[in-house]
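All protein chains but one are shown in place.
Each chain gets a letter, A, B and C, in the order it is written, and its residues are counted from 1.
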Amino acid sequence: MSIEWKGIFPAITTKFTAADELDLPLFEKNLEVQLSAGVDGIILGGSLGEASTLTTAEKEVLTKFTVEKVAGRIPVVLGIAEGATREAINQAALAKKWGAAGLMLLPPMRYRSDDRETAAWYKTVAASTDLSIIVYNNPVDYKIEVTLDVFEQLQELPNIQAVKESTRDVSNVTRMISRFGDRFKILCGLDTLALEEIVLGAHGWVGGLVAAFPAETVAVYRLAKAGRIKEALDIYRWFLPLLELDLSAKLVQYIKLAEAEVGLGSEHVRAPRLTLTGAEREKVLQVIRTSVANRPTLPDYLSL
Amino acid sequence: MSIEWKGIFPAITTKFTAADELDLPLFEKNLEVQLSAGVDGIILGGSLGEASTLTTAEKEVLTKFTVEKVAGRIPVVLGIAEGATREAINQAALAKKWGAAGLMLLPPMRYRSDDRETAAWYKTVAASTDLSIIVYNNPVDYKIEVTLDVFEQLQELPNIQAVKESTRDVSNVTRMISRFGDRFKILCGLDTLALEEIVLGAHGWVGGLVAAFPAETVAVYRLAKAGRIKEALDIYRWFLPLLELDLSAKLVQYIKLAEAEVGLGSEHVRAPRLTLTGAEREKVLQVIRTSVANRPTLPDYLSL
Amino acid sequence: MSIEWKGIFPAITTKFTAADELDLPLFEKNLEVQLSAGVDGIILGGSLGEASTLTTAEKEVLTKFTVEKVAGRIPVVLGIAEGATREAINQAALAKKWGAAGLMLLPPMRYRSDDRETAAWYKTVAASTDLSIIVYNNPVDYKIEVTLDVFEQLQELPNIQAVKESTRDVSNVTRMISRFGDRFKILCGLDTLALEEIVLGAHGWVGGLVAAFPAETVAVYRLAKAGRIKEALDIYRWFLPLLELDLSAKLVQYIKLAEAEVGLGSEHVRAPRLTLTGAEREKVLQVIRTSVANRPTLPDYLSL
Partner (left out) sequence: MSIEWKGIFPAITTKFTAADELDLPLFEKNLEVQLSAGVDGIILGGSLGEASTLTTAEKEVLTKFTVEKVAGRIPVVLGIAEGATREAINQAALAKKWGAAGLMLLPPMRYRSDDRETAAWYKTVAASTDLSIIVYNNPVDYKIEVTLDVFEQLQELPNIQAVKESTRDVSNVTRMISRFGDRFKILCGLDTLALEEIVLGAHGWVGGLVAAFPAETVAVYRLAKAGRIKEALDIYRWFLPLLELDLSAKLVQYIKLAEAEVGLGSEHVRAPRLTLTGAEREKVLQVIRTSVANRPTLPDYLSL
């Protein structure tokens, strides 16, 4: 199965009730707004989805629910972040069974694999499934860089099709393109580098703040792709204080607070995360409210 | 239940067969050598135990087997490294059921909690169990430092009794003692800083190379505690090139190679880890063989 | 005195003879090529100029020589990198006397000043001169970040007019513009981030590889400013392996090797730097030669 890895892929948050159960109605509300705003795919079970706190049963419910609601309009991708190769393969099979079209596959958790082991990890899991795979390359948070030499080896797996580029090194977009052409589609994985990487040739953007601001996110992408850089830049400059919330270790709480403020979510998180309090919450709230108060008027980006 | 947190606590490796199953006979062989060498506790399911690749069923087998073989002579401690508070509590209950005497509790995996969240994590899990808990404080590998202010809060939980000190900052031993006296027993968590921290007042050592060199490890500890620093230092200087193997991301493979060389284990690891090959294996082998060739004669440390 | 801080400002290398004396004829040859290629200013005495090895007498010769040759066509800027405030003031007075139009002022050397001290440093030196000043903001190499709060204070000094932005954080361009408008002109200080920062609104580029490839550097800048992003990007992609030479601690040797290869300089450096040898030299040479062999045809960028 193949996915067209381009455009905006929100890594959406998982909504919880005050009783710490899945809040599917609120989840659906946000999902519909994403679709209306023109996103190109949905990623479940990323860090933003608090995947490390979800049970397998909950992942099943979330995936099936999303697949049903999206109804084939765009692909649904499930994150896999496991410590054992065996378990990653198991999760890939479940994702397939639940109806996902693709996998966002992280390198091994809790072990800093070297190039040989990282390549083996990706090749082994990819060989076990026919789902389309996006490699998550984030050496800052996960300490393993999927190097160009590893990608060299991954070319032989046809279902390894894209990379979530989160190295923080924007030149890596150019290096990937110079070496592999468009063999691997590049999706920017850091909100604050998105416009830069799109200009450099990235094919899409796995967004964070898109959870609360889907229209602005899609607009920046489509304007830039249409060569209307100045308009994209105007929105992007307005957007930056919000996008910087994506850089914090507390990105889940920050983005959920933004979602709550714009009526697209709630602040409930699951332990070990705790809901924001005090001065930290006030500070983030002020960033959000100032930005919302100055929200730019968007051009008709959907027709681009 | 209380544990006397002092002396040598090996974080032992999990032995696998060539078919990737638990190798209990080989595990038992190593375990008996540890006991004969005079270790003071056994830690299962640490990073060295490849815990991230073990199924719950395997952890159960390993724990019950170890508890049975140790037969009350020393405490058996199980590592807990989870992403969800709920699951950590679940694992603590299982550890109790399987017969463990204590828990080595890591901070949350896959989320960089702040002080408030880290304290809540430890307090919530500790309140759910009567097992004795050692806090694993390793901000370098896990990015979360259990700060002195967090320990301040953890004092109210009587079963939080010790810390595996792996901050790399030896002065932290002094800071802990100056602030908390001996409320928290301090076990050095880095092989290469063990003698230094014992001299500063650490109560014990969660060892790595002890898996292959238990007698030398116990000897360094007991000689230092007995004030025979010069003798301890002589062994420690000989030991350093081996102890430095503990600093690598590949510590499991390196230590398993050492165990294999001295007849106390095998090189089999579980994916995503791969067995060493080529120049890297040769280099480590040379360190091991050179050290084995120059193994010092130990004084009668067991009578200290 | 005011400088129009925009466009390409090469931080040129100092040419030495085999006898370790200033090589003014070779220096002049390179300088003329820079001028023909359309650069907008010349910076002497930066890291690339091996300023830390030049005597005051040599700086005088170099500055006067450059000022004479440039003959008012573009501004000549002198780098100041000192440890004592008093000596920085002294150097500023000398620069004025020798005919320089501006100063590239680094934060204090050999001391990690805090915000208050960094602001005082810049304000004190700026108040002592009427030369136009560009702040060099490079927290990676010099460990002192000139923060936005420091720039807030520097606004009161009218001759502090620009910043060499070398934080490696491209978003800082947006932050500076959002906070200060165009009060401070922003010149990208890292070759590998130049196109990105120009797109974000940077006014110029203090270049490194421009020493050997002035036409390509000016072309990327002018095409991007003219909105011809695709053409700029094509050159920039070709350029990247060369531009990456600017990131090394050995950038002086690497860039001098590139200058030598294209007939615009020599490999001579001054101790403690040593000329490249062996495999390292071969590797860099291969990057240079491959790039030269594939040199792109430039459009008529000078008319832009």
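Everything below uses one rule, namely that a residue touches a chain if its C-beta (ideal position, glycine included) is under 8 Å from a C-beta of that chain, and two chains touch if they have at least 3 such contacts.
These figures come from a predicted structure and were not determined experimentally.
The undisplayed chain touches these shown chains across the complete complex, B, C. Among the residues C:R228, C:K250 or C:R281, only C:K250 touches the chain that is left out of the figure.
Within the whole complex, the absent chain has one touching residue among B:L35, B:L157 or B:I177, and that is B:I177. In the complete complex, the residue from C:T13, C:Q34, C:S47 or C:T217 that touches the missing chain is C:S47. Only one residue in the set C:E28, C:E117 or C:D169 touches the chain that does not appear here, and it is C:E117.
Although one chain is hidden here, its contacts on chain C can still be listed: residues 47, 51-54, 81, 83-87, 108-114, 116-118, 120-121, 124, 249-250, 270-274.
If you put the missing chain back, the residues of chain B touching it would be 170-171, 174-175, 177-178, 192-193, 195-196, 199-201, 227, 229, 233, 236-237, 240, 244.
Criterion: only the chains that are shown with their structure count from here on.
When every chain is reduced to the mean of its CA atoms, the largest separation from chain C belongs to B. Rotation angle, chain A onto chain C, C-alpha superposition: 180 degrees, expressed as a multiple of 5. One finds 38 Å separating the Cα centroids of chain A and chain C.
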